[in-house]
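Rather than the whole complex, this shows some of its chains in their spots.
Chains here go by letter, A, B and C, matching the order in which they are written, and residues are numbered from 1 within each.
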Amino acid sequence: MKIAVVVFPGSNCDVDLFEALHTVCQADVEYVSHKEKSLESFDAVMLPGGFSYGDYLRCGAIARFSNIMPAIVEFAKQGKPVFGTCNGFQILTEAGLLPGALKQNNSLKFVCKTVDLTVENTKTPFTSQYGEKEQISLPIAHADGSYYADQETLAKLEENHQIVFRYAGENPNGSLNDIAGITNEAGNVLGMMPHPERAVEALLGNEDGLRVFKSLLESGKNTIEEAAF
Amino acid sequence: MAIKAEMSPKEIKETKPYIEWGLTEKEFDFISEQLLGRLPNYTETGLFSVMWSEHCSYKKSKPVLREFPNRSKRVLQGPGEGAGIVDIGDGQAVVFKAESHNHPSAVEPYEGAATGVGGIIRDIFSMGARPIAMLDSLHFGEVDNAHTRYLINEVVAGIGGYGNCMGIPTVGGETTFDECYTGNPLVNAMCVGIMDQNDMQKGRAKGVGNAVMYVGAKTGRDGIHGATFASADFADDKETQRSAVQVGDPFMEKLLMEACLELTGQHKDWLVGIQDMGAAGIVSSSCEMASKAGSGMELILDYVPQREPEMSAYEIMLSESQERMLLCIRAGFEEEVRSLFKDYGLEAVVIGRVTEGNDYVLKHKGEIVTNIPVSSLTEDVLEEPSEETNPERISVSEKLNNWVPDILDARETLGKMLAQPTVASKKIFTQTYDSQVRTSTVVGPGSDAAVLRIRGTKKGLAMTSDGNGRFVYLNPLIGGQIAVLEAAANLIASGALPLAMTDCLNYGDPNDPEIYWELHKSVLGMSEVCRVLNTPVISGNVSLYNENNGEAIYPTPMVGMVGLIKNINGYLTNTFRKSGAKVFLVGETFADFAGSEIQKMMTGKISGNLRSINVNSESEKFFKLLKAIELGIVDSAHDLSEGGLAVGLAESLFSSGLGLKANLTTMSSAFLFSETPGRFVVSVVPENVENFIELMKDDCTEIGEVTTNRKLQIKCQDTEFDFSVEEAQKVWEEAIPCLMKSKD
Amino acid sequence: MVNVRIFVTYKESVFDPQGETITDAIHSLGFSNVKKVNVGKFFDLQIDSSDKKVEEVVKEVSEQLLVNFNLETYRYDVMEEA
């Protein structure tokens, strides 16, 4: 499986994603500039955290007009795995690949800490290695992570099991329904505010995020095997 | 400040506007008569006034700074460049420097702090290094009034706002509170970078005909006279300072950093020299680059990218617009550089050339607006000898008996102590900093030093920033010693060998002989410890005139220190890890209450004299402990500072899920709060105890055992008490959030 | 040249933490007669009106970029010709 980590002007967790995949998971991963137009040789796409375009205007609002975006939209439409964390999540909502929006935290402050989460849906390409309702903890680091969608959309998210991660215990930002991460209806696009890529090594004190990447790599094996079969 | 309003040289001589810009009459006359042989024009007078300010010239502090040792086998670049560089083996080097932004932050706390961070980051990547961590050192007034709370909120938000957006983790720092900083908070920032040794760059413009290129943000009228402003005492007259406010654009700086790192890392053949535009903008960067290379320079100001219309030469040269760099590019590669920067959405423009000789020539709108020797701006600055006198408070306190606290209820005293803002948890601030981005932070804010791993190696770096103005105020020499010892102790406790240090020297008005004496004595104290520990000073910054309406701050040297961890898996934190481990106190405890937190808490002020320190034996003890840690026989280590042993024991228990039974029967409860420097609390698992004692000998005393009952149980000579760890932690964590919420 | 001011606000149903915080702060300053505060942002655009219709440009820029319809609504005023 070949994975693209997209770099926008102002992305800054691109290294974190890359290293988690390359060094820790030994996956085949490449940086792809926002200027590129094609994702042809890739099997999965990841949008990193950071401050694309300084988060001026709204987080992710300007990045969604990048050259690479149409290719990402097309990629998602084909049912291939697309993942966004933090700013990546914000870009995916701004681009309409995921419903809803991310507002400023209720505290009005940036918050960097480790939070408890419940894995709500293990039937996605990113969560198959977690147990149903498993409690994990992951770092968050954002100022605008309060998930908002109107009631109708929220009801649909709940009904379709599109909510993949929920804050357990303290809700750190005011997200509706304690939402920390969601997929699109088809389940191949995941956006989440927490940073699994920061929790993949014992040296840094947390390995709970590793299985997001392991799940993806495993799902890749399955599809390749299926194709070979 | 339109061009037509500019005064003629004669008018300048007569009406002396330069005095307001910070130049003295004596200096002006020296410049006209000795250096130029004519009167300087308006633009030239402006250039002199900023380049001869203390901030750019160090004319007052230079004689004192010469005391600092700045060499060791490892030092690759000492003071004199954007930042100092130290060899860490494997062809790699660590690069670091600290910078103060006190005065800008007093006026506009958010942008002042943010642009301080932006400036120090540029210093690091201008050396060819990738910034990997930020630390800060913040000193505010007491948290009992709305203005101080506003300053705190805005400064902290500014530091986080810039660092978070840049993707550089803010991993450590310090925050203290004392009345003397009320009108003049100290906002110091330190940046640490890492590089391959063959990527090292210098701020140098040499090679006749080579291009001087300007990259980054456009020049506006912001921050004109920022450098002189930083060098003068300021009163409450805010109106005139408002124009000096610069706004930071971290997004622009992120692009600038990536572009510059591509240039320094991959196109060394194009590049001759690089320097950031900090204080005094284009003038300081360009003339320093020429001066260091012994070149002349000619700049055409019409080519400088400008944000506002009708800017005069004076304004263009003195502007302190942020996020700009100056490059010297080998002739013939201008187009390549332009296109590299364009790829990042940035402008790179040739604004001049390196010339022969020593002339600094500026042209604007077809006229020569400046033609002076380069060295007149950099080398020829008159050093100002300063008078020194021993302040009366010192000679008085030498004769008095030192205060010793009378503890009625040790448990209650500890509870109150944990809630003192200087002791209490700073999480409410540090959790607004992204301390983990780049996924190399092994230990973030909260322990003695921050620890980062170095990717691709087994090594790690530990780093800390420390300052204790109270001790320096009571005895500058010993206070200076303590400042460096304290920083080194933080690194040792993390398992790191201290390599070198940087500093920010924050003092009052140096024209006051007592303040100059404080500066001099404290630098002597710091230097002595640097020599003994072999931690040379490789970079730093001086911030004088820290006064508000005539009242000086405590003399507050900030020490930033970086250490090397041989094997990252052997790093330690201050938290106890295993029940049954034996707890030792390393170092002896004396009646050191002068300048302590307990004195401040119980008497409302600080007083007394400091006990002198045997620096050599401190150093021996430090290195013995480091050896024990490197041998893997220590389980946790915590150096003791504000609040003394009692606070240190409590902190070692926080979030550990453990307890401690301490037997201190040789100590009266007052000594629990003594702040004797150079002490550590360490825990050692039973199988290592024998080896540990063998190594540490008399320098360690067993004081108790880690338990599972989540209680801090202390028995001393005069009393015995229990404190639930959960309760103690709650007091410690909630103190500052609670103060920050108050409404008066 | 035409100057246009575009006002963007949260939709009625969206909780605005900033508005609440500011209301509290105003009350703690003692201005209890300030009952409610809503916060919004505005964009002043200078538009060269020669080619395309100004209102069209304003609508497109707003709807494509300046406004997130999940949360926000907008209005605009065409101001004096400069």
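Note that in this section contacts are C-beta pairs under 8 Å (C-beta built on N, C-alpha and C of every residue); 3 or more make two chains touch, one makes a residue touch a chain.
Everything numeric in this text was worked out from a predicted model, so none of it was measured.
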| item | value |
| --- | --- |
| Chain composition of the complete assembly in this structure file | A x1, B x1, C x2 |
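As a convention for this text, only the chains that are shown with their structure count from here on.
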| item | value |
| --- | --- |
| Touch-based graph of the chains, sorted into line, ring, star, complete or other | line |
| Whole-Å gap between the CA centroids of chain A and chain C | 30 |
| Chain A and chain B, separation of their C-alpha mean positions in angstrom | 37 |
| Between chain C and chain B, distance of the C-alpha-averaged centres to the nearest whole Å | 41 |
| Contacts with two or more other chains, residues of chain B listed in rising order | none |
| Interface residues, chain B side, partner chain A - complex | 157, 160-161, 164-167, 249-252, 254-255, 344-345, 431-439, 441-442, 453, 455, 568-569 |
| Complex contacts: residues of chain A adjacent to chain C | 57-58, 61-62, 65, 93-94, 99-101, 103-108, 146, 148-150, 174 |
| Residues on chain C engaged by chain A in the complex (per definition of touch) | 13-15, 17-18, 21, 65-66, 68, 70-71 |
